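Missing here: one protein chain of the complex. Every other protein chain is in place.
So that you can tell them apart, the chains are marked A and B in the order they are listed, and the count of residues begins at 1 in each.
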Amino acid sequence: MFRPIASIAATTVGEAIRRKVLLIILLIGVLFLVVAPGLGMLSARSETTVLRGMMLGIIQLTSAVIAIVLTVYMIPNEIERRTIYTILSKPVQRWQFLVGKYFGAVSALLMMMTLMTSVLVFTFWLQQRDASAIPDLIKAPVMYFVQMSLLAAVAIFFSTFVSPLVNFFLSGGLYLLGSLFAPFFQTLQESQGTPPAAKVFAQLINTILPNFANYNIQNPIINPGQQIQNEGSYYLQVTVYGVLYIAGLLVAGTIVFDRREV
Amino acid sequence: MRPLAAAIETKQLTKTYKSRIHGKINVVDSLDLHVEEGEIFGFLGPNGAGKTTTIKMLLSIIYPDAGEGYVLGKEIGDMSVHRLISYVPERPYYYEHMTGLELLKFYASLFGINDQALFVRLLEKVNLHRDMSKTISQYSKGMQQRVGLAQALLNDPKLMFLDEPTGGLDPIAHREIRDLILSFREEGRTVFISSHELSEVELICDRVAIINKGVIARQGKLTDLLRGGRVEVTFEGVTEQWLKDKGMRDSHVRTIAGGVLLDTTEEEDINALIDAARSNSGRIVSIVPRRKRLEDLFIQTVTDAPAAAAKKTITVEESTSV
Partner (left out) sequence: MSMTSGINRTPLIGAIVGCALGIFVLQNGIGNQPTGKQYESISETLKNGNTRTVKKLKSGVATPAFQGISSSWQRDFNQGTVETQGLSPDQLLFALAGFREMIAGILWVRADSFFDSGNYDAILPIIRLVTVLDPKQIDVYATGMWHIGYNFTDEEQRSDRRYIPSALALGKEGARNNSLTYEMFFETGWMWYHKIDDDYSNAVTWFERAQERPDMIPARRNLITNAYERDGKVDKSLDTLFKLYETAGKKAKEDAAFGNKQNRDTLENKLDTTLVRMVQRGWFAGKDGRPLTGYDVNPPFDTGFSAKVTVTEARVLRFEGTWNVLPVGTRIRAVLRDADFPNAKPAGMEWDFSNDVNLDPPRDKTFMQEQLFVRNQRFNKKVDMSKDPTMYPFTSKDYVIEFYYNPRSAPPHIQDKFSWNGEGFTDKNFLNTQVREGQRVMYTSVKISKDQLLRRGDWREKVPVIKTANYLDKDGKAYNQADQVTIDLPSLRAN
């Protein structure tokens, strides 16, 4: 049952790490990471703040673009190139195909994000010569990885029924919305002027939307000084949240994809 | 009700698509197919006739809207049959970054097979063993088609579906593929070929079905279907009028350089005519039987039906004497 998933995932990784567009995006990200300390030096007073903020931001932005570009084309390309037929004519269930593709995407993402994080650590160490800050710094890319896995699941779910271009904007839009809604939600909930119906509606959206903001844990890392409580259990919670959401999306994707005429 | 002997059996198999302009269209309409085990079956039809749709239904890649179908005795939708069949899609594309060997390894892993000797043997069979370390991106179209056939043999299938197996290939590649397909029959496999390249099908298929606009127009043994050819007899020493006066059905007479040519059907009593000519001091220059060709049958079939659109896609070749 898992062997076809693993085979399809491995093949997907092989294909993904050879896709030129992804490699170019990755290269740009890495380049920015390398030159970031040079920019940071300009701002003497808040050097590390700027440096951390920029480097983590570059990793997050690059990863998000890679996650979307990687995933939105995956299934439509298989159909367009008819490779999917050869696979589906073998003893492979559609859900296995979908899940295999997903894990392939996530594995490729993991490889690329690991590379960027290594560059981050190396550049940061070179610049700051402060190894003690590094474990804290790495927390963010780890959480970004869960975030990007969720984003990839969103994109692969949509890819079972919309075209890549529409999916690009749909997934990208949902990512922005899911990142933005949490701070907005706070304002809405605490404001006296918000009508109760709007609060309920906001609560509903906050529950349904994939809450990408959950993984935006960079602020205390960039602006240190505040103790984060139950840090480990928070990370565990958001990871479980991500896994559940991904599972839900993959099951929903399977239902759609199983009926889909390819 | 299950016909056990048949490799493929469909009853009233129907696939309907909804179109905004035309409403519901039966892409495949009440299809009754019968493919015997061990034969090479040609599934013919112009582009858009419903060939690929039918294959996809038989492979459970899409689902029929009505009717029933059995592949190797199992109702379609039963995934267990996938262990016994294989499929090479039309103009297949394989993951370009893989080598031929890696490609076989990948597809074999989907069956849970990992047998290096088998991979090499199959690559030898399709004459790619010297190129197995090259990536697919370095393969020619013919090589890609052959590696496709190799992957289709991984599970030692009883039934193979080949969709336009020679499409877009040069004549030498045609021949290589043709020989491979014939070898599959010798190995006891059933081969289901969908094609519109009629000369190929004519050369290798035992039985054919012609589908047009989703409907089976003809189905049967090739020899039966092609019965009813014509004969050309060239006379010397008889007049055009003399021949015309014999009153043969469905025949044409005309004077040519060095004689008179009669073009008539096989069914007419040619021998009697020849005897009559000889006794009339005539001489027979040549007798050329012109067997009915698949092209004729095909064109006749698709033009009989109101298939104006289908006509355009068919290349009508000049029929030449054998």
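The rule is simple: a contact is a pair of C-beta atoms (placed from the backbone, for glycine too) under 8 Å apart; a residue touches a chain by one contact, two chains touch by 3 or more.
Only a predicted model underlies this, so the values are computations on that prediction, with no experimental measurement involved.
Write down which of A:Ile28, A:Ala131 or A:Leu176 is the residue touching the left-out chain.
A:Leu176
Can you tell me which of A:Ser118, A:Ser163 or A:Gln203 touches the chain that was removed from the display?
A:Gln203
Which residue, A:Ile25, A:Met54 or A:Leu170, contacts the hidden chain when the whole complex is considered?
A:Met54
For chain A, enumerate the residues touching the unshown chain of the complex.
Where chain A meets the chain not shown: residues 39-40, 42-46, 49-51, 53-54, 56-58, 60-61, 93-95, 175-176, 179-180, 182-187, 189-190, 203, 206-207, 211, 213-214, 216-220, 222-223, 225-230, 234, 237-238, 240-241, 244-245, 247-248, 251-252, 254-255, 258-259.
Basically, only the chains that are shown with their structure count from here on.
Report the inter-chain centroid distance for chain A and chain B in whole angstrom, where each centroid is the mean of the CA atoms.
49
Where on chain B is chain A touching in the complex?
It is residues 56, 59-63, 79-80, 82-83, 85-95, 97-98, 106-107, 109-112, 148, 151, 155, 161 of chain B that touch chain A.
Touching residues of chain A toward chain B in the complex: what are they?
Counting only chain A, the residues touching chain B are 3-4, 7-8, 10-11, 14-15, 18, 81-83, 85-93, 261-262.
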